[in-house]
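The structure under discussion appears below in the form of structure tokens.
Removed from the display is one protein chain of the complex; every other protein chain stays in position.
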Amino acid sequence: MSDDTTRPAGATDGSGPVLSLSGVDSGYGEVQVLDDLSIRLDPGEIVCLVGPNGAGKSTVLKTAFGMLTPWTGTVEYHGRDIGGMAPEEIVREGIGYVPQTDNVFGSLTIDENLRMGGVARDGGLDEVIETLYDRFPIIDRKRTAKAKTLSGGQRQVLAFARALVMEPDVLLIDEPSAGLAPNTADDVFEDVQEVNDMDTAILMVEQNVTKGLGISDRGYVLDQGTVRFEGTPEELLNDEEVSQLYLGG
Amino acid sequence: MTVLGYLANGLVFSSIIVLGSIGLSLVYSIADFANFAHGDTMTIGAYAALVTFGAVGGLGGAVLGLPYGFFLALVVGIAVAAVVAVGTEKLIYEPLDVDSIGLLITSIGIAFIYRAVIQIRFGSDFTRFGIQPLRPIESLVPYGVRVTLHDVAIVGSAVVLVGGLHVLLQYTDLGRKMRAMADNPDLARVSGIRTKRVKLWTWVIGAGLAGAGGVFLGLFNQLSPRMGFNLLLVIFAAVILGGIGSVYGAMAGGFLIGMINQLTPFFSNVVEALPIWPGWLAAIVRGLISIEYANAIAFVIMVVVLLVRPNGIAGEGAT
Amino acid sequence: MSLLDGARGSLTELSRPERWVLGVSAAFALFLLAALLTGALGPTYFLFLVGLAGMYALLSFGLNAQWGFTGLINFSVAAFFGIGAYGSALMTADSSPIAGGFNPLVGLVVALVVAFVLALLIGIPTLRLRADYLAIASLGLAEVVRLIVLNERWLTNGSAGLRGIPSFFQGWPVLSTFPEAMPGLRLVVIPGSPILLETSFWQSLLNVMLVLTFAGVTYLVLRRAHRSPWGRVLRTIRSDEDLARALGKNTYSFKMQSFILGSLIMALAGVFYTHLNLYVGPGDLDPITTFYAWVAVILGGSGSNRGALFGGIVIVTIREGTRFLNDVALPIDPAPLRLLLIGVVIVAVMRYRPQGILPPQRELIWPSAVDGGGTPETPDSGVREQKGGGSNE
Amino acid sequence: MSEGALPKQDAVLRVDDLQKSFGGLAATDHASFAVERGTITGLIGPNGAGKSTLFNLISGFYEPDGGTVEVNETDVTGMEPYQVADHGLIRTFQTPRKLEGMTVREAMLVGPRNQPGESFVKLFAAPGTVAERESTNLAEAERILEEFEIDHLATQPATDISGGQMKLVELARAMLAEPEVLLLDEPVAGVNPTLAKKLKDQIRRLNEQGTTFLLIEHDMEFVMDLADPIVVLDQGSVLTEGSPEEVRSDDRVIDAYLGGGT
Partner (left out) sequence: LSTTDDGGDGSDGSDGGDGSDGGDGGDGSDGSDGGDGTDGDDGSDGGDTGPYQIGMVDSLTGSLSAFGERNQRGVDLALQRVNEVEIDGRELDLIVEDSESENQGGIAAAQKLVNQDGVPFLIGAVGSGVSLAIYESVVQDTDVVQLSQNSTGLNLTDFPGLLRMSPSGRSQSLALSNIISDDGYDEVAITYVNNDYGQSLTDAFVNAWEGDIAYNNPHDQEQQSYSGVISEMDSSGADAWLFITYQAEFATMVNEVYSSGYEAQFYGADSVSGDNVIENTPEGSMEGMKIVVPSAPVEEENYQSFADAFESEYDQQPTSWAAYAYDCVINAALAIQAADEFTGSALRDTVRRVSGPDGEEVTSFEAASQILADGGGPDDVDYQGVSGPIDFDENGDPVGFLQVLEVQDHAYEGIDFVEG
């Protein structure tokens, strides 16, 4: 998988990025989606990926999370190559992932969903879950309800909470605010920030560009599988071309 | 025979069906296909126990009319069935890139292979464990209940196994992981569940229970290379009746089907006694509710139950 | 012959696996031809096998119209097959306890009508419900039909079965006496091993013509239906019934149509079987037929008509071809060996051709409508565009 | 509750005292409102307010516990979804539906209603008509795909597209059905803002051509721009309805839904 892993394993000195993709080609079956793509996530950052539908944003997250194996290029976590590692192992490394669709276990209760989020934890599961209930009252009210009875927005919150049970180091989130009521979306963004404040680096895909970029430290604009622009939120939002083409401005 | 007697017979038969149907249902929900080799997995368990029992013999004492050696054989039967199933999963199913119906067809091929191998090794004739059959328990005969200590052992062991499974599913993480996997395998991996491992455990449990069912079937009746296959249709009926993929449903379905199967003579007595009008209808009904239609009756009842309880008797097991 | 039909068009339009399948089929056909010419394969036996393949092809056409098109899980293929066989036999056989002696065409019509009624009866309560209802109800139906045929002697002769069945063409001008009228032929292709064509050969030839007619007509009907808007609704139901309902399709009615169509085709296979084998018994309703029909459809490729046709051929090749295993001396008991081999072949096909031998074409739009808009896509990803992001500049 | 906020002469859809509960939870709780012909009516409310449930009740997927639904003056309560669709009402789903084994444009072609080719008999009796309609439908489908900027996906498998693209296909297909009333459940959730803008124009154009819309959407910019009036749902019943401005400044709405931010 990796052609040149020069960095020593376990280099966690905090200077380098926590997660980086460099020169990655990836896709589904024989269909290539990502084309020589490079992005990085530094410690403590929130990075937002934006771009048109089908640009490959979700594919970036899937490749970083081992759901897809990079065809070429490397995926590094704290300097170690994790390209091609299975997702269930990557979770144990400290990366969490919230998928865009199908992100809850419909036939399990809310409580069980959260427990499933913590299968790889060593202990302290109950405490974490309680704090999550405190933080998200919208699901606290329905602890024993089957997740398939939740409304679209409730599901989104549950999925987010599920990924937090592991207290990950890096969180990959695919469109957290999609389908959320404005006030709930605000809550989620606040939560993202809060999680980030506890030293979790976050790589997020978001179509709600104003809010998404609003809480981010940096952003990438993806189109057709490659990075078209990179910069601070201000830079991106103020760039005429970017705004016109991608941000609906 | 009294109603009680029929019920007792039904209970014994149900125990075996239940063991078969649980495994089928588990595999269905986790590995996501209807395993047509499940019946033949039962056969494997039975023959493994036969070989073991032949080798170790009685081993001294006995409980419930069964020598200790039989229990050892039972354990070996369970283990061999589990090992064969796990081996098949690793060798055949796991490398396959097909949908669930493709897996189903593959399992038909696997069933043929299992059966052929057993027939090559043991011949096609029937045989029994070398255990002396028992007379019915005297004290129960006055109530019209004619069961032997062996029957008690079958029901008892089945209860223990099913109870154990219940504990496993409800009070361990494995059970929850299995349900999560059944629900959404991709998300299960994303959550950190080692799905391959869970799947292997599922095979171990499902095939192990099937193996136990096979051993009991051999004790209850006899062993032949087609024994498990012949039971497959009934087991399928039980699983569907219980609500596909629901383990507790499969238990209930297996119980019900086993009962219905054994209660047909009783039904026909009841129908005889019913005042049905008009006469031709009575003739038809009586003609149809008779022993040669026993299997058909079981199926018809099953369909009726489904029409009344659309999700199977266990409620909303299926999704 | 039929293969060429499925894969007609220029070779270059075929995907790699399709070419592979075509190649293997051609090689197989050549092999058969060589075997026929050298006398290694008896022509009468060959025709019997072709007839059998045709029969299985019909069965898998029928199941494909239900499962492959609409996703209806029917486990009573054997019952509909049996209804066809018995329906026709009861009308035409001397030994029929109820009617008998009618022209086989009457048998054909009666068989189809009975199958129609039965399909309706089982469809009405189950097709409104979730998909597995049909599965279980049909499992039960198969057993009920089998037991009735076995036990109701006044109706079906019970376990003795029905015999004295005429050939399908009895009472037809010319064809009814064709086999006897044909001279015995002696063809010498390779000196020393002449090929004899006698009455039984001509009879088999007639049978083959019959099944080719049945299968040919069925194929043409299904092919048109499959790529029509009608077929598209069925495929929508198969994948997401709620969506079809939301778009205003009466899914119950569509499912019923597909179920009945499939059942009629299965009954047609039964009618042919009756006049091929001239004997039917309750054993012919054994669930094993259902098994093999399913295997044929899946091995052929669910949802694909040419796959179903191919599946029929594959089943016969597997089942009857393994008989030649006997010719190889082996140290172990040969009895279950064939069973073993059938198992291995099934597993191997699923391993190496997981989507079936000839999966459906990727896109099925009414042919003339797409004439302008590019040719239908072929099933393999090799021909798809390389870049997912596409070209939206 | 807010009966009579608007004149009710030409309601193409009327929901009256509709109720539906799941277990103990009243997902729809005596909800009443009407959609005037020719409007784009917005339906907003917090997550779990019962908006999608309401769609399911209207379109015949759920059987209401009480109350009635009228489409075009016909009582459609308790009808099958396809019958409701026959009365001119089509809905989309919040989570896009995937069609396996079809290409995107095939999946689109399921949309048009009453295609002659959907009759088995006509396939053989009148193949010409079938072919003709099929060609028109195909052309129309490709045109809409182009407008939605996903024409390059036309021959892709309908399952192998991105989440946002699926939403677009869902919307495009519903448009092909050419309904009188179109119920859209969060059409632009997950759709890129630039494209969402174009969709807005599409919807507006269709509306000008006579289609009435009932639109669930959480994207306030989108819905406030497009819809008038807006119905606000909370805990299964109508909290208020009115013009975007009225709704936006309603304290209860801000409290329950909009939050301080916007």
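Order of writing sets the chain letters: A, B, C and D. Residues in each chain are counted from 1.
The working rule: contacts are C-beta pairs under 8 Å (C-beta built on N, C-alpha and C of every residue); 3 or more make two chains touch, one makes a residue touch a chain.
Just so it is clear, the structure is predicted and the values come from calculations on it, not from any experiment.
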Displayed chains contacting the withheld chain:
B, C
Touching the hidden chain, out of B:N35, B:T52, B:T88 or B:Q119, is B:Q119
Which residue from B:S107, B:T148, B:N184 or B:T202 sits in contact with the chain not drawn here?
B:T148
For chain C, which positions touch the chain that isn't shown here?
41-42, 44-45, 48-49, 52, 150-151, 158-161, 163, 165, 180, 183-189, 194, 196, 198-200, 276-284, 286, 288-289, 319-320, 323, 326, 334-336, 338-339
What is the set of chain B residues that contact the non-displayed chain in the whole complex?
1, 5-6, 9, 13, 16, 119, 123-128, 132-136, 141, 146-148, 150-151, 217, 220-222, 224-227, 230-231, 261-262, 264-265, 290-292, 294-295
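Basically, only the chains that are shown with their structure count from here on.
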Chain B to chain D, mean C-alpha position gap in Å, rounds to 48
Which positions in chain D touch two or more other chains at once?
149, 153
Going through chain C residue by residue, note those that touch at least 2 other chains and give them in order.
384, 390
Which bits of chain D are touching chain A when the two form their complex?
22, 44-49, 52, 94-95, 149-150, 153, 160-165, 168, 186, 189-197, 218-220, 256-262
Spell out the residues on chain A that touch chain D in their complex, using ranges where they run on.
28, 31, 50-55, 58, 100-101, 138, 149-154, 156-157, 174-175, 178-187, 207-209, 244-249
Contact residues on chain D for chain C in the complex?
59-61, 80-82, 85-86, 90-93, 97-103, 105-107, 109-111, 113-120, 123-124, 127, 130-131, 134-135, 137-138, 142, 149, 151-153, 155-157, 173-174, 177
